[in-house]
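Missing here: one protein chain of the complex. Every other protein chain is in place.
Labels for the chains are A and B, by order of writing; each one numbers its residues from 1.
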Amino acid sequence: MSNAVLPRNTTRQAEAMLYGAAARRLHQVSGAVIIVFVLVHMIVQAVKHVPMFASAKAAAPWLQALQEQNWVHAILFFCIVFHTFHGLKLLAGELGYSLHYKTAFWAIAGVSALFGLREVLRYAGI
Amino acid sequence: MPTDIKLRAEIRRFDPTVDAQPRYETYEVAGQDNWRVLDVIRSIYQHQAGDLAYQFACRAGRCGTCGVKVNGVPVLACQERCKPEMRIEPLTPFPVLRDLVVDRSEVEARYEQHALTPQRATAYAGGPEAIEPRLAEELCHMGSCLACMVCVSGCPAVAERAFDGPAFMLKLRHMAKHPADTGARLAQAVDAGMLECFGCDLCTQLCPADLSPAQAIREFRREMIFGKDARHE
Partner (left out) sequence: MSRTEVFAEQTDVLIAGSGAAGMRAAIAAHDAGAKVVLLAKGPRRANHTRMSGGRYNAVSGLNPDDSTDAFFQDTLESGVGINNYPLARILADEAMDRAYDLESYGLAWDRTGIRKYYMSMTGGGTFVRTLGSVDEGIGITEVMLHQLHQRGIWICDFHMLADVVQDDNGRVVGGLALDLAKGVWRYFSAGAVVIATGGASQLYETSSGPAINTGDGIAIALRAGAELVDIEFMQFIPISFVYPPSARGYTLTEPAHYGMRHFDPKAEAAHLVNNQGERFVLKHDPVRREGSTRDVLARAIMLEILEGRGTPEGGVLMLPDPQVFDAFLKERPIYVKRLLENYGEGQARLQEPIQVMPSALYTLGGVRIDPWCRCSVQGLIVGGEAAGGVHGANRLGGSSMSDIQVFGRRAGIAAAEDAREYAGAGASQLEKARARAAVLEACFGRSDGVRPPEVKQRIQKLMWDHVGIVRSGPKLTETLAAFRNVREHVLPTVKVTNKSRVLNREWMEALELENLLDIGEAMAASSLQRQETRGAHYRTDFPATDPEWTANLIVRREAGQLRVDKKAIVTLDPAPAAREKIGAAA
């Protein structure tokens, strides 16, 4: 019996997740998260270490705590990994290489989630 | 055997010659679970709204003229299965003639502009033309593009940038691969906004003919960087 791959069944297009749209949205959001993080990080480090801002440091103790939440780290790492790998996928595409959109999405999202999970576990001491 | 089900279809009604703005009308339809969206639309025309404007012809996914948006996703009405709740709208971003029928003049103008016949260096010498069997098969696959505009409708780059659309890139690539064509297809593609493509592959996912305009674009991009001797997919 033949094992040849059949053509797709495209009769439920409006019920499927639109991978390209989801990936693009995630890429935009993760990019924004990274930028926001860098800005926040700069501010926090300045407040922490630069003597000029000592009064701000005293007035906002929550700035330090913010960076040490496990969920903040988890989201941040997810975003960095997703944004990087998806960006590499796009670059590869511009050189002519393709990955199937569904496989790529779940693989990249999966690896990114693992990195995020790793942060949670690290904070939990595992 | 199919089962009876109740369907609700919300259809965008708009006559630009008369209406100030579009409105949505809801129809309850008694259908069956194996119906396609086109069956629902035809039932509404038959029994409830004799003034509904919609387009179809082959009802077998070949003419590509029944494109609509169902729940925000561009599809062929004759191919897409019905759903208990459906919002049916005309295919964006084309001008609406009435209700679900759009004006495709701009589409034809763009096809014409791209000169999609083999630009031969020497006149056709009579057949059979020398074409590798595998290449002939590839050309035929690209030749099965329906020009349905589902990919153009779903493309975010078309919505946001100056880009003709995936369908046109696919046809340009089809010509580029034809052994008798000497046209500057890559240059044409770039002029038509090819570089605006986000590489999201939504066109690949949505294509009712299982084609990948995004892959055609990737091949053009490769050609741009590495030159024409780059391996074919």
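Going forward, a contact is a pair of C-beta atoms (placed from the backbone, for glycine too) under 8 Å apart; a residue touches a chain by one contact, two chains touch by 3 or more.
Since the structure is predicted, the reported quantities are computational estimates derived from the model, not experimental observations.
Across the entire complex, the residue among B:A30, B:C58, B:A184 or B:I225 in touch with the chain not shown is B:C58. Touch with the chain that is not drawn comes from one residue among B:R8, B:R87 or B:H141, which is B:H141.
Check B:E28, B:E85, B:E132 or B:D191 against the missing chain and you find that the one touching it is B:E132.
Along subunit B, the points of touch with the absent chain fall at residues 1-2, 15, 17-18, 32, 34-36, 38-39, 45-46, 50-65, 78-79, 97-99, 101, 103-105, 108, 111-112, 115-118, 124, 126-133, 135-137, 139-141, 143-147, 175, 178, 180-181, 209-210. In the full complex, subunit A touches the hidden chain at residues 1-2, 4, 6-11.
Following the convention adopted for this analysis, only the chains that are shown with their structure count from here on.
Note: centroid distance subunit A to subunit B, computed from Cα atoms, is 33 Å. Subunit B makes touch with subunit A in their complex at residues 36, 70-73, 75, 79-81, 83, 154, 156, 198-202, 204-208, 210, 212, 214-215, 218-219, 221-223, 225-226, 230, 233. For subunit A in complex with subunit B, the residues that touch the partner chain are 7-8, 10-16, 18-21, 23-24, 89-90, 93-98, 101.
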